[in-house]
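As you look at this complex, bear in mind that one protein chain is not there, while each of the others sits in place.
Order of writing sets the chain letters: A and B. Residues in each chain are counted from 1.
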Amino acid sequence: MGELTQIEVEIVEEKAPQMVRFVGIFQSIIGLVAMGVGVLLLAPLVGPFIAGEINFGSFAGILILNTMPMILFGLWLFNIGRSVYKVFAHEFPWIIYANIIYFGLLVWIGGSLPYLAIGSLVAILLLFTPSVRSYWWKLFKEDLGPRMKELRYSLYLIRRSPLVVVGVVIILGYVFIALTVNLWAPYGPTERIWTETLQAPSPTHIWGTDQNGGDIFSMVMWATRIDLRIALTVVSVALIIGTFLGAAAGYFGGAVDEVVMRITDVFFAFPGLILAMAIVSALGERNLDNIAIALMVVWWPTYARLVRGQVLIERERLYVEAARSVGASDFRILLTHILPNTVQPVIVQATLDLGGVLLTAAGLSFIGFGAEAGTAEWGLMIATGQDHFTFYWLVFYPGIAILLCALAFNLVGDGVRDILDPKLRRR
Amino acid sequence: MKWSTMRLRDYVIRRIFLSIPVIIGVLAITFVLAYVVGNPLALYVDERTTPDAYAAIRLEHGLDEPIYVQFFLYLRNLFAGDWGYSNTARMDVIPTIQRYFPATIELAIVSMIIAVVIGIPLGIISATKKDKLTDHVTRVIALAGVSMPIFWFALMLKYLFYFQFFMWGLPFLPEGGRYSFIYVDYTPITNFVLLDAVLTLNGVLFFDALIHFVMPAMCLGYIFLAIITRMMRSSMLEVLKEDYITLARSKGLTERVVIYRHALRNAMIPTVTVIGLAFGGLITGAVLTETIFSWPGLGRWAVAAILTSDIPSINAFTILVAIIFVSANLIVDLIYATLDPRIRYG
Partner (left out) sequence: MMTMTESDNEIHDSQDEIHTLEPDVILDVRGLKTSFYTYEGVVKALDGVSVQLKKGQTLAFVGETGCGKSVTAKSIMRLVDSPGVIEAGEVVFRDRTLDKEEVISDLLKLSEDEMRHIRGNRIAIVFQDPATYPNPVFRVGDQIAEVISLHQNLAEEALVMKIDRLEETLAENPQAPNAEEIKEKISEYKSQLDDPPPPTDDDKKKVAKKKAVEMLKMVRMPSPEEIANQYPHELSGGMRQRALIAMSLSCNPQILICDEATTALDVTVQAQVLNLLNELKADFDSSIIIITHDLGVVAETCTHVAVMYAGVVVEYASTDELFSDPVHPYTSGLLRAIPKLTEKVDRLLQIKGMVPNLITPPTGCRFHPRCEFATSICSEQRPPREEVKPGHLVECFHPQGSVKGRR
């Protein structure tokens, strides 16, 4: 954020009013709460997991998707609170960003947690009370100006690139279907009409029926939920794990770097689907959870390498700047100064990977891993349809669903990468 | 001059040495998957196995040894050529691989040739005609290829060229297999059908095999054509913005020479890398499509092994693919070094 010299920091510190300190304390409390919630989410599962009542997949899922991010974010929020308490002006805007992300996290985990977000809202509002605002707003606005200009330019380029717009529209369409399919799908995901098997597309079954009398249209629509969820879960977990390992490797260098990078080398020695295949067969059971775990294991090295490269660049830049001299800890520098600058390429990569994971998951499902027979899942539908491939609709529609979805992610990822690429970003 | 080639040789040696730890890592991963996460005894035990018998089997397979000893035994077996027994193929793994390997490699090579021969010019044309109709069409073709589930494409091809053509009374393509073993006499020599046909001057076999190649090669080739075209286009676009292209133009060279001599060689550098990665993709594609085309290759074997939880086969297949993939990338890196004189300084 703003490049505040040490002297400025001290001046600010001298006459900081009580209100500023209060914001810091409040923010730290939010952080502590977040950490607590993270622990609470996992705690009830530990016993059953050790007793073997819960399988590894669900336990790891909660751990990686809910608990870990909560604790790490909690730590981050707590740290921001602490530095705001010490009146580092450049930390104030982070209250906004961090709380927005925290808010998203709470919504993702669901349950009654989103109510906690009221705290975040209050923290953001407090930031704008006149006595606090005077400490950071001017600097922030100065800093934001060029960023907003860049953003506006990016948006302009995105709007002018028809393929990206098409991709975004398709993705929104899929998300809409996934969210509302229960309201309008003519049949349920596992509903079968045993008297109407292998029917060609007709007004009653617009995309026909399969060999058990399942309505293809309804099944394809229901499958949107499962497939999007897998893709999203895999990519977000891989991203979290990869980002932290990559960041650590890049930031600490030396042995850490060497170990992490050699491990990624080994993972890159397999084509993704093959390694995932080996992992699922080793795990033994065939279900969607295991596919997801396998894909996470396969995909994290991509992000580790990407983030490491970015961190190396950013770290060099930072050494020249003052952040260190102000006395920030390694962890805080990493979290508040370095990682945010790696966001752009990571997001582009994640968008592209959503398509890749979707395809690979469908492939695994096709060769016989994955959901139990009869589940509405695209890859599985094609797999069961191949025995009846002369009834083209069994295979055609689920395939089109995968194709369009992957295409949309690729269109957006590709387009956005070109737009953000400084080399191609000539005016 | 001599000095330059020396550099290249050093680079090659260094690069080969660097891939040794990777291979060891690969073996470690497969070991962990097969022996630590998975249950290597799944094949030998069932509900009726008594605890005593179970313990005996464990002992026999050395599973009571400490893990590092087990790993050592695992490596020793691998290097001694004892890769286990493939329940799926009903014979040892090594001869199984020897039997299935040529079919897959032959298919991969044919597809790769198709993809490279069409993909690179397509990428160049697309880049030089940026934002024209040709470019848009090419981009959509390429993006669709990248986003397409290959097994779906295979089934659709089969539906159209085999079933629908048959229904329409048109000459249709064979459903699967490498050649029509009912009509054509063929005693494998090298197990590469096309090569054997040429060696024995067997025109009938050659033509028959070629027909059988059409669908699988089209299927795999298209996906990799898409990857290569996309990469070629973007690297070409980047190179065309470079200063040395302006210099080449300032010499008075024709646009053709500027593009095909000055830009192409530079643009090929990233594309070659992608071709190496695409080779891994070809093997993935083989796994997903060989069953559909009844292609008697590694992929079909692997899928059959998966369906019966045949751990030694899956394990062997994984190792093999990793070795192929690592070697492909090694070769690519060496080509890369000959293309780009800067890399030899590494």
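Following the convention adopted for this analysis, a contact is a pair of C-beta atoms (placed from the backbone, for glycine too) under 8 Å apart; a residue touches a chain by one contact, two chains touch by 3 or more.
Remember, it's a predicted structure, so these values are computed and weren't measured experimentally.
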Residue among B:A144, B:V257 or B:L277 that touches the chain left out of view: B:V257
Full-complex contact with the absent chain, from B:I67, B:M91 or B:L247: B:L247
Subunit B, residues in touch with the chain not shown (by the definition above): 1, 4, 241-244, 246-257, 262, 265-266, 339-342, 345
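Note that in this section only the chains that are shown with their structure count from here on.
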Cα-centroid distance, subunit A relative to subunit B, in whole angstrom: 31
Of subunit A, residues touching subunit B in the complex: 163, 262-263, 265-267, 269-275, 277-279, 281-284, 355, 359, 362-363, 366-369, 379, 382, 385-386, 389-390, 392, 395-396, 398-399, 402-403, 406-407, 409-411, 414, 423-424, 426
Of subunit B, residues touching subunit A in the complex: 21-23, 25-26, 28-30, 33-34, 37-39, 42, 139, 143-144, 146-153, 155-156, 158-159, 163, 237-238, 241, 280-281, 283-284, 287-288, 291-292, 302-303, 306-307, 309, 311, 314-315, 317-318, 321-322, 325-326
